[in-house]
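Below you'll find the structure, written out as structure tokens, and then a few comments.
Partial view: only certain chains, each at its native spot in the assembly.
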């Protein structure tokens, strides 16, 4: 269950403080000219230490490709890659060996496996998402060749929310600021809130909106591989994700059917479109040619810069002292991960759809 | 992609007005004494025509088991089953052969497959969920033997919301009323709203809350088979589902980390528990022994008892006349489907966990 996807598949490996993290991408067709700089750019967008808003753990997150690419072009064979774990202060974690941090995975991993790597969260660390960036970035490159673009942005940090329709925003500006919100005024407010939260040693959650443009009608595999079910599975596999919705989502539960109909209209060429997009670009689990719009809720992460009461693995109460580094808000770093996972889903769906008709 | 699950797997088939719907359940271990009455009960809870609140399409939804069960006990071999399509007024649908109903899957199925069964939605009909009830009901029986129970209930119909904590409700009363809400006063309000909506030929959405009790710590398969990712995928594959969240979900995005910590405490026996359950029973994708709590948003369905403007498959504008039967609110019938899908996920996770340790 460390493999994601059906045709385009990522198998990821790696603990936070092990030898390296990495993965194998299987199912990338032959013939893609790989843009290594784009992958680097996407990795940088995720890595810690890139701004004051996120954790200072300092990792270069340089990817080494070991196979599957020859003379700059994909071979159709599996693409193996590693990302070294460079800033490993393993001894920093000695105090956690026998302690279960509240709202972390320490206890559940022990319950499941018995044996656990306690350093930095081990396998449950969000560090694992760097491997997803690599596979997602490659998928995005293949999608671009088909005219499909995948964008994500921070649309809420705590109670600061950007409610504007994605179509009214300039999605080219997402990475212009440290919170990854394309509206500069909202971005400034979000930054302010994150700084406040950080100063209190606390953390805050938020929402990331994803927008996929240019996807043709026909992608998605009913009944269990519905496009939104695959997106949901992808998004909910990201660390700290606690909710997923598409189209009108939870807000739509208060609307009436008559308000939500996406009426069909023909354009001048007889091409069929819809007058609205309450459905978020998907009907019956299959893309309809509109923008695909979804939102992912992230909880405030559990690592705080405060002393926290908890228990040891023997059940003894103890105090976990505040330590030096923490992410007051993971949203900025999660934006490229949402893009990566969505890109993988879309490319997988695009490949699957090659077999929908004789 | 008509198969759900990894070890306990349902492969479903069937169009709304084809010969039959049904499925094959693979991976049910040998030795379960099957309670056929319980399966019948669960099918009845889903079928149309059971109350005034839902569509009058009249189907008995009797399941016929063809294999995998011998002398009342599962064999470990695949369980094939069919459910006849009995109330098939196929000619009723002649007017839909060349028309795309707005916010339905008519257009997207055509875009994907070229060839489509237009009768009653064909494969995109929610009738397909009857097969899920069969597989889910069997899974629930196997879970019960392990002390795990899966319950779901209507927690919102439009703006009528039941905000009480699941633990404060009597979940034994869910099926006491037609809306499947365990709080009688809220149920009455919901019913009233649905009657109003129906009288206007309109439809309304809502939310279903799921509660899984008795699950041991350790279920779920990181990193892509996280328990909540599997639940999300399961729920989002249900017709009309537009959102999923667990624990604090979207509401948690406004909270601070310090408010959301589920502090560990030891009970008298040294057994570790948490003082709260903001995490919805899951940490790092693995169950922690608490109740697993999630919510699913359903949109108002697109079939209205009103004339609707739309287009033909040639792009010509036309009016779709109001017809005789519709579901003003699918929530009541979706409750057993949510239970079924959650049961399948949990049983699959339970079996997978048999291989987590040597």
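General remarks:
Each chain carries a letter (A and B) given by its place in the written order, and its residues are counted from 1.
The working rule: a residue touches a chain if its C-beta (ideal position, glycine included) is under 8 Å from a C-beta of that chain, and two chains touch if they have at least 3 such contacts.
What you see is a predicted model; the values in this text were computed from it and never measured.
The copy number for the entire complex in this file, given 2 shown chains of one sequence, is 4.
Assume only the chains that are shown with their structure count from here on.
The geometric centre of chain A is 26 Å away from that of chain B, both derived from CA atoms. If you check the complex, the residues on chain A that touch chain B are 1-4, 6, 12, 100, 102-105, 107-109, 111-114, 123-124, 128, 156, 158-159, 197, 202-207, 216-226, 228-233, 235-237, 242-250, 252-266, 270-272, 274, 278-280, 282-289, 297-304, 306, 308-311, 314-317, 352-353, 356-357.
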